[in-house]
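The complex appears here minus one protein chain, its other protein chains still in place.
Let's look at chain A:
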Amino acid sequence: MLGGPGLESVVDQIISVITNDGRNIVGVLKGFDQATNIILDESHERVYSTKEGVQQLVLGLYIIRGDNISIIGELDEELDASLDLAEVRAHPLRPVIH
């Protein structure tokens, strides 16, 4: 659970990140700092489209700069496993406009 204000409670757990450019990246949180820069291990991007199912692109080890992060959420692994991503259709997110 995201217990306190920080991200300590989700270190070594799988998180889902929405970036300012509208991407959804899922991976294991390995570390973070004051600026919300994060380390994501075994990460992959989920690409949503209305025409076909969700594509998963393997990204590997990533450092995402905090400036570019909109939302970080803990991933419910059980719920996620019950999803058939190949059947999910959704519009891609638009980038954040500053």
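FYI, contacts are C-beta pairs under 8 Å (C-beta built on N, C-alpha and C of every residue); 3 or more make two chains touch, one makes a residue touch a chain; residues count from 1.
FYI, contacts and distances are computed from a predicted model.
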Missing subunit (named according to UniProt) among the choices "U6 snRNA-associated Sm-like protein LSm4", "ER membrane protein complex subunit 6", "Ribosomal RNA-processing protein 42" or "LAFE_0G16424g1_1": "U6 snRNA-associated Sm-like protein LSm4"
Candidates A:D33, A:E52 or A:D80 - the one touching the absent chain: A:D33
Sites on chain A contacted by the missing partner chain, in the whole complex: 8, 11-14, 19, 21, 28, 30-33, 37-39, 41, 59-65, 67-68, 77
